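Following: one structure in structure tokens, then a few remarks.
One protein chain omitted, others in place.
Per-chain residue numbering starts at 1, and chain names A, B and C are given in the order in which the chains are listed.
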Amino acid sequence: MTAPSPSQIFRTTRRVEFSDTDAAGIAHFTAFFRSMEQAEHDLLRSVGLSVFMQVDGQEITWPRVSSKCDFRSMAKFEEVLEIAVTISRLGEKSITWSFHFTIGPRDIASGEITAVCCRVNPDGTLSSTPIPHLFLTKLQPLTTNH
Amino acid sequence: MTAPSPSQIFRTTRRVEFSDTDAAGIAHFTAFFRSMEQAEHDLLRSVGLSVFMQVDGQEITWPRVSSKCDFRSMAKFEEVLEIAVTISRLGEKSITWSFHFTIGPRDIASGEITAVCCRVNPDGTLSSTPIPHLFLTKLQPLTTNH
Amino acid sequence: MTAPSPSQIFRTTRRVEFSDTDAAGIAHFTAFFRSMEQAEHDLLRSVGLSVFMQVDGQEITWPRVSSKCDFRSMAKFEEVLEIAVTISRLGEKSITWSFHFTIGPRDIASGEITAVCCRVNPDGTLSSTPIPHLFLTKLQPLTTNH
Partner (left out) sequence: MTAPSPSQIFRTTRRVEFSDTDAAGIAHFTAFFRSMEQAEHDLLRSVGLSVFMQVDGQEITWPRVSSKCDFRSMAKFEEVLEIAVTISRLGEKSITWSFHFTIGPRDIASGEITAVCCRVNPDGTLSSTPIPHLFLTKLQPLTTNH
């Protein structure tokens, strides 16, 4: 894997809300998975895309095929997570997003989401489909593996 | 308002999960709104209905028009909330559910959800519609205001 | 009730995240209760306060005694809720926050949270206590009922 260049890193933030905390007094581990998804959507919005949009008359959506997160330090209520997002793999039909969470100098967590491109069929079911050209064009410059 | 007869009270339970707690060490107040909705759905299932179902070839759903909850005591991780559900109003187009939460002898909270019956239009928008006969028949015996 | 003057309205925003939506394709009603709390905390932070802080060597927290919300229109994924917050009642021991949600010209919802000031005892239990002077001083200018 090649280290991402600065232009390949998208940065966003997310504050730990009270509803994200648990009785141990820290951000619950599921809050990081929600935050990864929100960071993914922030990046898509920043290039004019959405995780749920019409492309060439076709509704496109991205169900997750896997996700993981390693937790190295705890985050508390009202702290602001800084999230660095990169695309570590842009395949023909799927995409892998990588996330690194820090709070100032503290290394908090890192994780990954792999999502597969699907079209929504008229009956509401989903079928895997090649990633539309519109997505490829906008996401390739952000991808570290090409 | 008439006091409900025993046959008009539907009873269900819900354990306070760790993800329901917050840094104050108690069930977060939003967990009660989630629990009210789950208790509503438990009741509907118990009479063969669903909050999201086809009736007479029409997709029927129930957006909320209001909800409230009064909190009198705190609930902790792993405690089991006992929830008593009654229908305090069954109108032509809307329904009001009432909920009372206890844990053994402790009075925890009470709340309400008012939902309006809607059909899902082909374009995905919702239109208010009279409550289908199927729902009225099954829910009237549980209603305290008739 | 007196209408709030412009200086008594605190404004914040919150985007509808994908995890806030439900199978009906709209922001789930519990997302509005989470958003009300986040708006309350945004306001407190804006005047240097926190819902969970030490005041005069005492840990102060604010359990909710009631909350309600009326829903007038639906909010969809990625829409940005504009939230106007006012303090409609600042009592000796409790506070009532009012919230109005709009999206551009659309009136979405309005709600309320009443919270009671408590100190955290050494054994972790909570006791109702008069609102500290620090809070009163900073919140009175924002209160519409004085």
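Rule of thumb we're sticking to: a residue touches a chain if its C-beta (ideal position, glycine included) is under 8 Å from a C-beta of that chain, and two chains touch if they have at least 3 such contacts.
Predicted model only: the values in this text are computed from it and were never measured.
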item: Selected from A:Arg15, A:Arg34 or A:Arg119 as touching the chain missing from the view; value: A:Arg34
item: Full-complex contact with the absent chain, from A:Arg11, A:Lys68, A:Lys93 or A:Arg106; value: A:Lys68
item: Chain A, residues in touch with the chain not shown (by the definition above); value: 23-26, 29-30, 33-34, 37, 52, 61, 63-72, 74, 124, 126
item: Chain B, residues in touch with the chain not shown (by the definition above); value: 17-19, 34, 37-38, 41, 45, 50-52, 77-78
item: Where the missing chain touches chain C, by residue; value: 18-19, 21-23, 25-26, 28, 30, 76-77
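Rule of thumb we're sticking to: only the chains that are shown with their structure count from here on.
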item: C-alpha-based rotation, chain B on chain C, 0 to 180 degrees, nearest 5; value: 180
item: Per Cα centroids, the chain farthest from chain A; value: B
item: Pair of chains joined by the greatest number of C-beta pairs in contact; value: B-C
item: Separation of chain A from chain C, taking each centre as the mean of its C-alpha atoms, in whole Å; value: 29
item: Between chain B and chain A, distance of the C-alpha-averaged centres to the nearest whole Å; value: 34
item: Where chain B touches two or more other chains, by residue; value: 23, 25-26, 30
